[in-house]
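Quick one: the structure is below, questions incoming.
With one protein chain withheld, the remaining protein chains of the complex are depicted in position.
Up next, chain A:
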Amino acid sequence: MLPIRSISKLIRCFSNTAGVSIKRNKLPPRPKVSEDEIEEVFIKGGKWWAESKYRWKLCQLEELKFKTNSNFFKINKTNSKVQLTHIPTGLVVSSQATRSREQNRKHAREQLAYKLQELLDPENSRAKALRELRIQKKHSKVKKTKKKYKLLDEEKQKQKELEKNEEQEEMIFKFE
């Protein structure tokens, strides 16, 4: 029979408490969304317009409409907000991160991809890995500060002892 101590050591070996460390350069790849599943809406554009496969048909419809009633003007506005809808799941993401609309479109797509991945495959998602990486960094930071202050405290105590010793020596010296 093995002694209890050795068993506990073995268990510690196989347990996960030591943490599977995540490395910055070995994260899961960035998720992507296919353009066919996205519906894009520009909020201040007045009338919304779907970027979908029915675009051609919609154009022909418009053509018919304008033959009967052609008083239709648009108003130029400077707005960069973008809203995306993922059609199969109904997820909605909007972005107003920058002043450039093109960049906002990219940003919104990225955001949507992250959300989707977390919804469909939460175990191996990049968002989860990033979150864990952040927690890991926080822990290591706390560890470092603890170590630092421990060292500092030890030094202080040593100094105090030294001072005490010196004082005692001085006292002894005086008495002599």
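Brief remarks follow.
The rule is simple: a contact is a pair of C-beta atoms (placed from the backbone, for glycine too) under 8 Å apart; a residue touches a chain by one contact, two chains touch by 3 or more; residues count from 1.
Here, contacts and distances are computed from a predicted model.
Hidden from the displayed complex is a chain whose UniProt protein name, among "Signal peptidase complex catalytic subunit SEC11", "SAGA-associated factor 11", "Trimethylguanosine synthase" or "Rhabdoid tumor deletion region protein 1", is "Trimethylguanosine synthase". Set against the missing chain, the residues A:Glu102, A:Asp121 or A:Glu169 yield one that touches it, A:Glu102. Considering the complete assembly, chain A touches the hidden chain via residues 40, 42, 45-49, 51, 55-56, 59-60, 62-63, 66, 70, 72-81, 94, 96, 98-103.
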